[in-house]
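Have a look at this one before I ask anything.
Every protein chain but one is kept in place in this view of the complex.
Labels run A, B, C and D following the written order; every chain starts at residue 1.
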Amino acid sequence: KNKKDQDAKAAQKKDDNYVLRLADPSGVCGAPQQIAAEKGFFKKAGLKYKTVKLSPDTNGLEATTSNKVDASNSLLGSVVQPLSNGAQIKITTGLHTGCISILTGKNSQIKSAKDLVGKKIGVAQVAGSEATFAKRYLSDHGVNVSDKHSQVEFTQYSGSELPLALEKGQVDAIAIEDPDVQIAQQKYGFNALANSAKTKPFNTEYCCVAYVSEKLAKDHPAVARKYTQAMQEATRWVAKHREETAQIQIDKKYAPGEKSINVQALDFYNWKASYNGAQKAFKQVGNSLQKAGVISKDVDIDSLARNSFLNVETQQ
Amino acid sequence: MVKNGAIVIDKVQKIFAGQDQQAAQIEAVHQVSAQIKPGDFVAIIGPSGCGKSTLLRMLAGLDQPTSGTIAVDEQNVTGPSRERGLVFQDSTLYPWLNVEQNVSFGLKLAKQLSKRKDEVQEFIDLVGLKGFEKVYPNQLSGGMQQRVALARALINYPKVLLFDEPFGALDAFTRMRLHDQLIKIWQKHKITMVMVTHDVEEAVYLADHIFAMTPRPAILKDIVDVDLPHPRDRNGEEFIALKEKVLRILNFTGEEGNLNENK
Amino acid sequence: MVKNGAIVIDKVQKIFAGQDQQAAQIEAVHQVSAQIKPGDFVAIIGPSGCGKSTLLRMLAGLDQPTSGTIAVDEQNVTGPSRERGLVFQDSTLYPWLNVEQNVSFGLKLAKQLSKRKDEVQEFIDLVGLKGFEKVYPNQLSGGMQQRVALARALINYPKVLLFDEPFGALDAFTRMRLHDQLIKIWQKHKITMVMVTHDVEEAVYLADHIFAMTPRPAILKDIVDVDLPHPRDRNGEEFIALKEKVLRILNFTGEEGNLNENK
Amino acid sequence: MLTGRFRGFVYKSYFIGGAFLLVSLYNLATLKFALFNPLYFPAPEAILNVLVSDWQFLLMCLLYSLRLLGIGLLFGISAGLLTGILIGWYTSWNYWLDPIVKLFGPIPSTALIPIVLSAFATSFQASAFLIALSTWFPITILTNSGIRNVKQDLFEVADTMGATDTQKILRVAVPAATPDIFVGIFNGICSSFITLVTAEMIGVKYGIGWYINWQRQIMGYANVYAGLIIIAVTFSLIITIFFKFRDHFLRWQKGVIKW
Partner (left out) sequence: MLTGRFRGFVYKSYFIGGAFLLVSLYNLATLKFALFNPLYFPAPEAILNVLVSDWQFLLMCLLYSLRLLGIGLLFGISAGLLTGILIGWYTSWNYWLDPIVKLFGPIPSTALIPIVLSAFATSFQASAFLIALSTWFPITILTNSGIRNVKQDLFEVADTMGATDTQKILRVAVPAATPDIFVGIFNGICSSFITLVTAEMIGVKYGIGWYINWQRQIMGYANVYAGLIIIAVTFSLIITIFFKFRDHFLRWQKGVIKW
């Protein structure tokens, strides 16, 4: 009994000294981590942490699985397929809904999903959340988007160059994240074909999730818990302080754009952190990607969902 | 085709600017005047670095005299021309062309290759390289390379053929064989030939007139006429006497300073 | 240091495998036997491609005889050694080393440079290159390069010094000067010297014994002893007679087939 | 003939054996003992499986890449030769172009993506341009130095045969510079390979670099390895063919790059 106590003490000590490595957060949707840092929620939870700069090409997921960072948050759509391939992360909470749109050119003839058949959609990553959202949207409307027989061509551009590609007619539509959506709409007059914060059934579905590496979940569950709770607290704070959040994002260069535009985006999202909501959304995304032929039929989505989550509430 | 090739060298002088602005100017050739009759074979002989190559390059039109003029058939030489062929000391064959292509290079430039295709083989045969048409220079011996260079110059039917120590790098056997070949070609084509050489025996064996030069700057010290019929006997009395005469004019003692040899 | 350098060549034969498996074997040297006394100067002379270089390389230990043995001072030659220096026809100076560094190369390899530093200058002076210590090979004339190669070989005090046509690429003046220098060095150091050459005059001027070889495969046809004191007179009667004797043995007619010259 | 082949086989057998041994060790380490993270180091069977089941798609990707590479190399080599000849031969071209080459040449084409994307009408053109650009620079440098190092004699011989300037460039300078030009092209090919993967990140439809990138996003590492194997074999083959061609072209020369 004594020994068990000692062990627990040692573990406690180890956790206290652990410096959590977080992926450098950017973009409007990255608000929870930004706010947790800026408003001291991490500190309050007793976490030591540092951020690791990652360029967008090394998404947080890759950095987390290869143990370059311990935790990150990203769009749910981009983690389902990697998890089905064995990515070693555990989702700990959903953060909010939102934040992707499919845009078409100013005078585009494309008015529906069907109009996109035989056309090109520009995305930042061919398997990213934006592409995943577009595929689900199209698939829901009867367009075949399976990897090898897709009726729509997904081409990759760096995020900032996507509006340019659409403007120059190199693609017929683009799927991008906020606040690039608002900036591009304002600047080029693009039309929104679909918006995950508004279009059904996506508007009720968790879009953004926080996750930790499997290693952290195993070796330092207490740290994972503190991280998750701080993120959830930050999310609740954002829900109440959207204006201030937008201001912080602009001031600290977390996001480009203008405050008034970004606030519009933040306003659409439902900022309510939830574990169960995220798991439900995960199954929805998984099933619809399986139906669309993006995820193999062999994958059991339910057990994948079970294995991909870490419930920090029940862990102890 | 009227063959000529009379050369008049009139008070030719060549001064090289030094390497950089501080360095002194170098006078390589000083006031050389001479006349060469059409079809003559002239050998220019003189100590190392005296200015022989410079004189020859001016005859070819590759360098311009600082003062004085050179005329071939009463036309002033202002630049290189097909009329004046040149064979260098080191092989200057084009290594990416085989023997046949090297020999026909001049015809190709003048767009005469299709018309005069057969002559290429003739000239290859003339220098005794039948069977080597398709061989690249790096597979030929030094002697063979010089014969190809000779054929390459001859095929343009120049009025004047200039040689800068063409056999310097060859062994004695090969050299003797080429001497005889060259004399045959010269007798056949009646070209005016001017050959720079270090080798007194070579000069006496080949030339009608030997121009003996002083150390730098090159001045034409004396002209030795060789009135022996071809083929000449290298061990003949007259031959040896002429050799010794040339050596005496050049004042060659066999004990030249070593430092002069730097190139 | 006891200098020796007695060479015994015993029924040496060298057969080269053909280029690929189909090609015939080439016999380059056939059953050569000879003895060379310590301090002798031997010239090996014979037609092009007959196998002279092959024989010399076997003496150096760079090639192994197919059968027969070579012994130096009663020790069989099984590989190259510092005891047997070699000077090649083309310059084999290390282009990245200046004259001084080239000459001291052997000392550096043997880790004797610090001990024998002064000798480097001595040997540079010996071959008449004082003042050129810091110059790189590409700035030297061919003759100077060969003299550096000579100094580089001599500084290791080999018992035997082997030369493969060392002066082949030089002009007649330079060659004669080097002949005299070589004789002086030989007389001073009493090294056994074996020189392959094409040049009959060179052989008669330098050697005590001239080995005349047949066309391939090389067989030792005759040995001509030269009993003239140094310095020899190239125009002397005996000299010319010996030259003609060697030429007669080699059966040189001046009209060798051209095709044989391919290398 | 047969014995020759047999010998060749015997000669290679140790190597083949060694390769098998290595694959087995890797297999043991990943499958049996899980020494490496099996996500990043999938079993050889998994990789083989991708190659077998996905070969049509992979082949299509490869062909797309080869087309891009081919067009990029074609323009890059042509432009490199042209610039190299201009600055190597003409003093006035050298005056204007040489500083530009020296300043802009070393810029890695991957850094230029933002600019070329807006400068070209289609992103295929932009990608091809990036590849051409990375090829152009080393070829320019080596063509230029090849031409400047041609022995003066070779031009003088042509002069005494009445050659024009153009004839001296095309019949003397360029052939004499080919050994250097081939080194430049080798260099350019290496650069083009590196650039290809990056160039396929912008708006290409398919491509082997695109495939690797895509599979990396979804953590399909067996597919990533399959793509890498295809790249290794293809690129090695391209260089081998290039050197075979060079050996034939430069058969007159000794001492060329050994491959």
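The definition used in the following text is that contacts are C-beta pairs under 8 Å (C-beta built on N, C-alpha and C of every residue); 3 or more make two chains touch, one makes a residue touch a chain.
On a predicted model such as this, the values are computed, not experimentally measured, just so you know.
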> Per the definition of touch given earlier, which of C:Ser81, C:Gln121 or C:Ser141 contacts the omitted chain?
Replying inline: C:Ser81
> Among C:Ala17, C:Ala110 or C:Ile223, which residue is in touch with the absent chain?
Replying inline: C:Ala110
>> Suppose we count only contacts with the excluded chain; which residues of subunit C make the list?
In response: 60-62, 79-82, 84-86, 88, 90, 92, 94-98, 105-106, 108-110, 136-138, 152-153, 156
> Where does subunit A touch the missing chain, residue by residue?
Replying inline: 26, 52-58, 62-63, 65-66, 68, 158-161, 164, 253, 256
>> Considering the whole complex, not just the chains shown, which residues of subunit D touch the missing one?
In response: 14-15, 18, 37, 40, 95-96, 99, 102-115, 118, 134, 137-138, 141-142, 144-145, 148-149, 180, 183, 186-187, 190-191, 193-198, 209, 212, 216, 221, 224, 227-228, 231-233, 235-236, 238-240, 254-259
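We take it that only the chains that are shown with their structure count from here on.
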> Using the average of all C-alpha atoms in each chain as its centre, how far is it in Å between subunit C and subunit D?
Replying inline: 49
